[in-house]
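This report concerns only the one structure given below.
Apart from one protein chain that is not included, each protein chain of the complex appears where it belongs.
Moving on, here comes chain A:
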Amino acid sequence: MALPPYASPIEKVWFWVFRGVCGLVLLFLIAPVLVIIPLSFSSSSFLTYPLPGFSLRWYEAIFSSGPWMNSLKNSLIVAPLATLLAMTFGTLAAVGLNRADFPGKGLIIALLISPMVVPLVIVAVGMYFFFAQVGLLNSYAGLVLAHTVLGVPFVVITVNATLQGFDFNQVRAGASLGANPLRVFFTVVLPQIVPGVVSGGLFAFATSFDEVVVALFIASPTERTLPIQMFSGIRENISPAIAAMATILILLSTLMLITMELLRRRSERLKGAL
(Lines give C-alpha, C1' and ligand atoms only; values in the text may rest on other atoms or scores of the structure.)
Protein backbone atom coordinates (compact mmCIF):
# COMPACT_ATOMS: atom_id res chain seq x y z
CA MET A 1 0.00 0.00 0.00
CA ALA A 2 1.98 2.96 -1.23
CA LEU A 3 0.70 6.48 -1.38
CA PRO A 4 -0.47 7.31 -4.91
CA PRO A 5 1.04 10.49 -6.44
CA TYR A 6 -2.38 12.07 -6.80
CA ALA A 7 -3.20 11.81 -3.08
CA SER A 8 -4.71 14.90 -1.52
CA PRO A 9 -2.96 16.62 1.41
CA ILE A 10 -5.51 15.17 3.84
CA GLU A 11 -4.84 11.72 2.50
CA LYS A 12 -1.11 12.29 2.91
CA VAL A 13 -1.53 13.37 6.51
CA TRP A 14 -3.80 10.41 7.20
CA PHE A 15 -1.32 8.04 5.57
CA TRP A 16 1.51 9.16 7.84
CA VAL A 17 -0.66 9.30 10.94
CA PHE A 18 -1.74 5.73 10.23
CA ARG A 19 1.84 4.58 9.76
CA GLY A 20 2.89 6.42 12.89
CA VAL A 21 0.19 4.69 14.93
CA CYS A 22 1.23 1.30 13.58
CA GLY A 23 4.86 2.07 14.36
CA LEU A 24 3.94 2.89 17.94
CA VAL A 25 1.94 -0.34 18.30
CA LEU A 26 4.91 -2.33 17.00
CA LEU A 27 7.18 -0.48 19.40
CA PHE A 28 4.77 -1.29 22.22
CA LEU A 29 4.97 -4.97 21.26
CA ILE A 30 8.71 -5.34 20.91
CA ALA A 31 10.13 -2.76 23.34
CA PRO A 32 9.47 -4.65 26.59
CA VAL A 33 11.14 -7.75 25.17
CA LEU A 34 14.21 -5.79 24.09
CA VAL A 35 14.48 -3.51 27.12
CA ILE A 36 15.04 -6.35 29.55
CA ILE A 37 18.08 -7.77 27.70
CA PRO A 38 20.68 -5.03 28.40
CA LEU A 39 19.65 -4.93 32.07
CA SER A 40 20.84 -8.51 32.49
CA PHE A 41 24.40 -7.32 31.72
CA SER A 42 24.25 -4.56 34.31
CA SER A 43 26.91 -4.41 37.00
CA SER A 44 24.45 -2.83 39.44
CA SER A 45 21.81 -4.65 41.39
CA PHE A 46 19.15 -2.15 40.34
CA LEU A 47 17.03 -2.63 37.24
CA THR A 48 17.35 0.92 35.96
CA TYR A 49 18.83 2.76 33.04
CA PRO A 50 21.43 4.11 32.36
CA LEU A 51 23.58 1.07 33.08
CA PRO A 52 26.49 1.87 35.40
CA GLY A 53 28.71 -0.75 33.78
CA PHE A 54 28.87 -4.07 31.97
CA SER A 55 29.16 -7.34 33.85
CA LEU A 56 28.21 -10.98 33.65
CA ARG A 57 27.73 -11.30 37.39
CA TRP A 58 23.98 -12.03 37.10
CA TYR A 59 24.56 -14.90 34.70
CA GLU A 60 27.16 -16.19 37.09
CA ALA A 61 24.63 -15.75 39.89
CA ILE A 62 21.94 -17.88 38.27
CA PHE A 63 24.34 -20.54 36.99
CA SER A 64 25.84 -20.97 40.44
CA SER A 65 22.54 -20.79 42.33
CA GLY A 66 21.04 -24.03 43.59
CA PRO A 67 17.36 -23.05 43.27
CA TRP A 68 17.73 -21.63 39.73
CA MET A 69 19.66 -24.61 38.42
CA ASN A 70 17.36 -27.06 40.15
CA SER A 71 14.29 -25.44 38.64
CA LEU A 72 15.92 -25.35 35.20
CA LYS A 73 16.75 -29.04 35.55
CA ASN A 74 13.15 -29.81 36.56
CA SER A 75 11.76 -27.93 33.57
CA LEU A 76 14.20 -29.75 31.30
CA ILE A 77 12.91 -33.06 32.67
CA VAL A 78 9.20 -32.25 32.56
CA ALA A 79 8.87 -30.27 29.32
CA PRO A 80 10.49 -32.80 26.91
CA LEU A 81 8.59 -35.73 28.43
CA ALA A 82 5.28 -33.88 28.28
CA THR A 83 6.05 -32.79 24.71
CA LEU A 84 6.87 -36.33 23.64
CA LEU A 85 3.65 -37.70 25.13
CA ALA A 86 1.58 -34.89 23.64
CA MET A 87 3.15 -35.43 20.21
CA THR A 88 2.51 -39.18 20.28
CA PHE A 89 -1.07 -39.05 21.54
CA GLY A 90 -1.93 -35.95 19.52
CA THR A 91 -0.57 -37.22 16.21
CA LEU A 92 -2.36 -40.57 16.53
CA ALA A 93 -5.62 -38.81 17.33
CA ALA A 94 -5.30 -36.31 14.48
CA VAL A 95 -4.65 -39.12 12.00
CA GLY A 96 -7.67 -40.99 13.37
CA LEU A 97 -9.89 -37.92 13.07
CA ASN A 98 -8.97 -37.52 9.42
CA ARG A 99 -9.18 -41.21 8.59
CA ALA A 100 -12.93 -41.70 8.79
CA ASP A 101 -16.14 -40.37 10.25
CA PHE A 102 -17.47 -42.15 13.28
CA PRO A 103 -20.36 -41.45 15.63
CA GLY A 104 -19.67 -38.81 18.28
CA LYS A 105 -16.77 -37.31 16.36
CA GLY A 106 -17.87 -33.72 16.99
CA LEU A 107 -17.99 -34.36 20.71
CA ILE A 108 -14.57 -35.99 20.69
CA ILE A 109 -13.08 -33.05 18.80
CA ALA A 110 -14.52 -30.71 21.42
CA LEU A 111 -12.98 -32.92 24.13
CA LEU A 112 -9.54 -32.88 22.51
CA ILE A 113 -9.53 -29.10 22.14
CA SER A 114 -11.02 -28.34 25.56
CA PRO A 115 -7.77 -28.11 27.61
CA MET A 116 -6.97 -25.02 25.54
CA VAL A 117 -10.26 -23.36 26.46
CA VAL A 118 -10.83 -24.12 30.15
CA PRO A 119 -9.32 -21.42 32.40
CA LEU A 120 -6.02 -22.63 33.82
CA VAL A 121 -6.96 -22.09 37.43
CA ILE A 122 -9.87 -24.53 37.06
CA VAL A 123 -7.57 -27.14 35.52
CA ALA A 124 -5.14 -26.52 38.36
CA VAL A 125 -7.63 -26.92 41.19
CA GLY A 126 -9.24 -29.96 39.56
CA MET A 127 -5.91 -31.69 39.11
CA TYR A 128 -4.80 -30.72 42.60
CA PHE A 129 -7.68 -32.65 44.18
CA PHE A 130 -7.45 -35.53 41.71
CA PHE A 131 -3.69 -35.98 42.04
CA ALA A 132 -3.99 -35.82 45.83
CA GLN A 133 -6.40 -38.76 45.70
CA VAL A 134 -4.30 -40.93 43.38
CA GLY A 135 -0.96 -40.06 44.98
CA LEU A 136 0.45 -38.05 42.07
CA LEU A 137 0.60 -34.77 43.97
CA ASN A 138 4.15 -33.40 44.29
CA SER A 139 5.56 -35.83 41.72
CA TYR A 140 7.28 -35.50 38.37
CA ALA A 141 4.78 -37.93 36.87
CA GLY A 142 1.89 -35.70 37.89
CA LEU A 143 3.51 -32.62 36.36
CA VAL A 144 4.30 -34.47 33.13
CA LEU A 145 0.71 -35.72 32.82
CA ALA A 146 -0.71 -32.26 33.54
CA HIS A 147 1.52 -30.59 30.97
CA THR A 148 0.73 -33.31 28.45
CA VAL A 149 -2.96 -32.45 28.81
CA LEU A 150 -2.24 -28.75 28.24
CA GLY A 151 -0.01 -29.39 25.21
CA VAL A 152 -2.10 -31.97 23.39
CA PRO A 153 -4.62 -29.59 21.72
CA PHE A 154 -1.81 -27.76 19.92
CA VAL A 155 -0.50 -31.00 18.43
CA VAL A 156 -3.98 -32.13 17.39
CA ILE A 157 -4.65 -28.80 15.66
CA THR A 158 -1.32 -28.42 13.86
CA VAL A 159 -1.10 -32.06 12.72
CA ASN A 160 -4.69 -31.86 11.60
CA ALA A 161 -3.90 -28.77 9.55
CA THR A 162 -1.06 -30.55 7.73
CA LEU A 163 -3.31 -33.54 7.10
CA GLN A 164 -5.83 -31.36 5.25
CA GLY A 165 -4.14 -31.99 1.92
CA PHE A 166 -3.15 -35.56 2.68
CA ASP A 167 -4.37 -38.27 0.32
CA PHE A 168 -5.13 -41.38 2.33
CA ASN A 169 -4.99 -43.48 -0.84
CA GLN A 170 -1.24 -43.41 -0.26
CA VAL A 171 -1.84 -45.51 2.83
CA ARG A 172 -3.78 -48.02 0.76
CA ALA A 173 -1.04 -48.02 -1.84
CA GLY A 174 1.55 -48.72 0.85
CA ALA A 175 -0.55 -51.51 2.31
CA SER A 176 -1.19 -53.06 -1.11
CA LEU A 177 2.56 -53.17 -1.65
CA GLY A 178 2.86 -55.30 1.45
CA ALA A 179 3.94 -52.82 4.14
CA ASN A 180 2.46 -53.27 7.60
CA PRO A 181 0.52 -50.33 9.08
CA LEU A 182 3.42 -49.25 11.28
CA ARG A 183 5.78 -49.16 8.33
CA VAL A 184 3.23 -47.27 6.24
CA PHE A 185 2.91 -44.71 9.02
CA PHE A 186 6.65 -44.15 9.44
CA THR A 187 7.63 -44.19 5.77
CA VAL A 188 4.58 -42.68 4.05
CA VAL A 189 2.49 -40.63 6.49
CA LEU A 190 4.98 -39.24 9.00
CA PRO A 191 7.44 -37.64 6.54
CA GLN A 192 4.57 -35.65 5.07
CA ILE A 193 3.08 -34.44 8.35
CA VAL A 194 6.36 -33.83 10.16
CA PRO A 195 6.05 -30.01 10.02
CA GLY A 196 2.72 -30.21 11.83
CA VAL A 197 4.04 -32.66 14.41
CA VAL A 198 7.12 -30.54 15.11
CA SER A 199 5.31 -27.22 15.30
CA GLY A 200 2.66 -28.76 17.57
CA GLY A 201 5.50 -30.13 19.66
CA LEU A 202 7.10 -26.68 19.85
CA PHE A 203 3.82 -25.22 21.08
CA ALA A 204 3.52 -28.00 23.65
CA PHE A 205 7.10 -27.45 24.78
CA ALA A 206 6.61 -23.70 25.06
CA THR A 207 3.42 -24.28 27.06
CA SER A 208 5.16 -26.54 29.55
CA PHE A 209 8.20 -24.27 29.75
CA ASP A 210 6.00 -21.28 30.59
CA GLU A 211 3.29 -22.85 32.72
CA VAL A 212 2.89 -21.46 36.22
CA VAL A 213 -0.66 -21.92 37.45
CA VAL A 214 -1.01 -25.71 37.36
CA ALA A 215 2.56 -26.25 38.54
CA LEU A 216 1.98 -23.90 41.50
CA PHE A 217 -0.82 -26.18 42.67
CA ILE A 218 0.56 -29.65 42.04
CA ALA A 219 4.34 -29.34 42.52
CA SER A 220 6.25 -29.26 45.80
CA PRO A 221 9.51 -27.29 46.15
CA THR A 222 11.43 -30.38 44.95
CA GLU A 223 9.68 -30.34 41.55
CA ARG A 224 9.66 -26.53 41.35
CA THR A 225 9.89 -25.69 37.65
CA LEU A 226 11.60 -22.71 36.06
CA PRO A 227 8.38 -20.68 35.63
CA ILE A 228 7.57 -21.06 39.34
CA GLN A 229 11.09 -19.95 40.22
CA MET A 230 10.63 -16.93 37.94
CA PHE A 231 7.20 -16.24 39.41
CA SER A 232 8.36 -16.20 43.00
CA GLY A 233 11.45 -14.21 42.01
CA ILE A 234 9.34 -11.53 40.35
CA ARG A 235 6.96 -11.52 43.27
CA GLU A 236 9.49 -11.29 46.07
CA ASN A 237 12.50 -9.44 44.79
CA ILE A 238 12.83 -8.58 41.13
CA SER A 239 16.60 -8.49 40.52
CA PRO A 240 18.83 -8.49 37.43
CA ALA A 241 19.07 -12.27 37.92
CA ILE A 242 15.47 -12.38 36.64
CA ALA A 243 16.57 -10.29 33.67
CA ALA A 244 19.39 -12.74 32.99
CA MET A 245 17.04 -15.72 32.99
CA ALA A 246 14.56 -13.70 30.92
CA THR A 247 17.29 -13.07 28.33
CA ILE A 248 18.02 -16.78 28.13
CA LEU A 249 14.30 -17.46 27.67
CA ILE A 250 14.04 -14.79 24.96
CA LEU A 251 16.92 -16.50 23.16
CA LEU A 252 15.01 -19.76 23.41
CA SER A 253 11.81 -18.22 22.04
CA THR A 254 13.78 -16.69 19.17
CA LEU A 255 15.08 -20.16 18.32
CA MET A 256 11.56 -21.55 18.40
CA LEU A 257 10.30 -18.72 16.21
CA ILE A 258 13.03 -19.38 13.65
CA THR A 259 12.24 -23.11 13.64
CA MET A 260 8.56 -22.36 13.06
CA GLU A 261 9.43 -19.99 10.22
CA LEU A 262 11.65 -22.60 8.57
CA LEU A 263 8.89 -25.21 8.88
CA ARG A 264 6.39 -22.80 7.35
CA ARG A 265 8.71 -22.04 4.43
CA ARG A 266 9.32 -25.74 3.90
CA SER A 267 5.63 -26.58 3.73
CA GLU A 268 4.99 -23.60 1.44
CA ARG A 269 7.73 -24.78 -0.86
CA LEU A 270 6.27 -28.29 -0.90
CA LYS A 271 2.84 -26.90 -1.72
CA GLY A 272 4.35 -24.89 -4.54
CA ALA A 273 6.07 -27.98 -5.93
CA LEU A 274 2.83 -29.92 -6.17
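In this text, a contact is a pair of C-beta atoms (placed from the backbone, for glycine too) under 8 Å apart; a residue touches a chain by one contact, two chains touch by 3 or more; residues count from 1.
Just so we're on the same page, contacts and distances are computed from a predicted model.
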item: Identity of the absent chain, which is to be given by its UniProt protein name, from "Hydantoinase/oxoprolinase family protein", "TonB-linked outer membrane protein, SusC/RagA family", "Polyamine ABC transporter substrate-binding protein" or "Zinc carboxypeptidase"; value: "Polyamine ABC transporter substrate-binding protein"
item: Hidden partner chain, touching residue among A:V13, A:L56, A:V118 or A:L190; value: A:V118
item: Contact partner of the left-out chain, one of A:A93, A:V184, A:V197 or A:A219; value: A:A93
item: Residues of chain A in contact with the chain not shown; value: 1, 11, 18-19, 21-22, 25-26, 28-33, 35-36, 39, 47-49, 89-90, 92-93, 95-102, 105-106, 108-109, 111-115, 117-131, 145-146, 148-149, 152, 156-157, 160, 163-164, 206, 209-210, 212-213, 216-217, 227, 230-231, 234-235, 238, 242-243, 246, 249-250, 253-254, 256-257, 260
